[in-house]
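Complex shown without one protein chain; remaining protein chains in place.
And now, subunit A:
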Amino acid sequence: MANNIRVLRDIKARNGVFANEIARRAYLYVARDQRLPPQVRHQAQLQLNTFGRYTRPTTVKNRCSASGKGRGIIAEFGLCRYQFRLKARMNQIVGVQKASW
C-alpha cells in the first residue's frame, strides 16, 4: 500500500468517524428534531460544530488500496483502474480474467 499523505489522512478520517459516529448521530438527531425547543436544537447544532473535520463521514474518500490514487477507483475491489488491470492480469484477483472471444 502506498502510504502517501493522502492515504494516511484518509485513514485518520476513517478512525475519527468510527470513534465519534455515535455521539455525532445523537447530536444530529437532537438538532434536526422539530418537536424539540429551538434552544435545545441550537445547542446541539453548536456541539456538532465543535467536532473536527476528520470526524465527518464526507471527509472519507475511497482511495486505491495498492497505489493510493484517488480517481478511477473500482469500488468492488478498492483498486484504481490501472492497479486493477495489473493485478487481474497477474491472476491476483479471484474470479477475474481478461475477456477474449
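Here is the rule we go by: a contact is a pair of C-beta atoms (placed from the backbone, for glycine too) under 8 Å apart; a residue touches a chain by one contact, two chains touch by 3 or more; residues count from 1.
Please note the rule applied: contacts and distances are computed from a predicted model.
Enquirer: Looking at UniProt, which of "Vacuolar protein sorting-associated protein 16 homolog", "Small ribosomal subunit protein mS33", "MMS19 nucleotide excision repair protein" or "Cytoplasmic tRNA 2-thiolation protein 1" names the chain that isn't shown?
Expert: Its UniProt record gives the name "Small ribosomal subunit protein mS33".
Enquirer: Spell out, residue by residue, where the missing chain touches subunit A.
Expert: Interface residues of subunit A facing the absent chain: 1, 3, 7, 10-11, 14-15, 17-19, 21-22, 25, 28-35, 57, 60, 62, 65, 78.
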